[in-house]
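Right, one structure below, let's go through it.
One chain of protein is taken out of this complex; the other chains stay put.
And then chain A:
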Amino acid sequence: MDRFSWSNGLLEINETLVIQQRGVRLYDGDEKSKLDVGVALLSTHRLIWRDIKNHECCMSMPLSQIIFFEEQAAGIGKSAKIVIHLHPSPANKEPGPLQNSKYSYIKLSFKEHGQIEFYRRLTEEMTQRRWENTPVSQPISSGTGSQSGRTRAVGIVGIERKIEEKRKETDKNISEAFEDLSKLMVKAKEMVELSRSIATKIKDKQGDITEDETIRFKSYLLSMGIANPVTRETHGSGTHYHMQLAKQLGDMLQAPLEERGGMMALTEVYCLVNRARGMELLSPEDLLNACKMFESLKLPLRLRVFDSGVMVVQLQSHSEEEMIASALDSVSEKGSLTAEELAKLLGLSVLLSKERLLLAEKMGHLCRDDSVEGLRFYINVF
């Protein structure tokens, strides 16, 4: 305990508070110190201890004094401790609570717990050794603690100052980024105008541009993120990228579709595929454009849009008649069904079982009972 020096506990400019813990008693070696329980503070540069009741009683030690430290588990009637082994004091050490100690280690006893986190943070600081990068001036010892009332305030000011510096740095980066971004956008705008001109020509004189060039043009639009005015007239034609995607999806979705009764909502597919990819994710439009190509690529999947606007991917093998037949079976078995009940029965999502029932109704096989209790379907006996 003779390594400590009296301190006012104020943080220096480059010093940051890392963690503080109440209820800590100091031990000089194995002996309890005469001091009461206090607050232990760990900063990037020092270990500080302050008496809880008497704020003027405050001391600190540079972290460079620490050789190593270890945990001492709690026992019966004993709090957990951290034992800190120390280098000998330098000759110019400022006076502290104890002149000479026979021990070269101290203990922090955590009467109100918190030792695990404190230990972790201490380990971090001792590994990073941040005090070596940003040296602070030796704290001026003040025997009288007249400034201790302001201790906390100045400490916070130090933190605020750091935040302000960081913000200025960030601002500078942002404004530079904006400048560069603006220049980039000017070039992008030129490309947009060029592409509009090309698109107009293609529209007016369909057949004069080769198929190859049209495909190339579309891929340029895709790269730039420019909406394709051409495909609004021709349907389903995507780029090579979408064709590849469509084939990948064809392989990837077989098993999941079978598990789910042959049909999945497009949003479900989106989540499934992107979760599997992890990175280089598909945009919703990528997925949609790829699915639109299933038919032309002769893949065994189809994109289907219901009257409600809901889009699904379904296995081609899953015929409409099968779906309706299974829905009818379930309804006649139970007398009547809501979408939720059918969903539970068949292990489908509510959205898709509702579509199935609506489809059967459209075909005239079911009729509905629409009330505030919900939508219920019965076999159509009319």
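Worth a mention:
Definition applied: a contact is a pair of C-beta atoms (placed from the backbone, for glycine too) under 8 Å apart; a residue touches a chain by one contact, two chains touch by 3 or more; residues count from 1.
Everything that follows uses one rule, which is that contacts and distances are computed from a predicted model.
Only one of "Vacuolar-sorting protein SNF8", "Subunit Rpc34 of RNA polymerase", "SWIM-type domain-containing protein" or "DNA primase large subunit" fits the UniProt record of the hidden chain, and that name is "Vacuolar-sorting protein SNF8".
For the chain left out of this panel, the touching residue among A:35, A:126 or A:191 is A:191.
Across A:98, A:126 or A:226, the residue that sits in touch with the chain not pictured is A:226.
Considering the whole complex, the residue from A:10, A:80, A:246 or A:282 that touches the absent chain is A:282. Screening A:13, A:52, A:181 or A:379 for touch with the missing chain picks out A:181. Remark: the residues of chain A touching the chain excluded from display are 170, 173-174, 176-178, 180-185, 187-192, 194-195, 197-198, 201-202, 204-205, 208-209, 213, 216-217, 220, 222-227, 241, 265-267, 270-271, 274-275, 279-288, 305, 308-311, 340, 350-351, 370-375.
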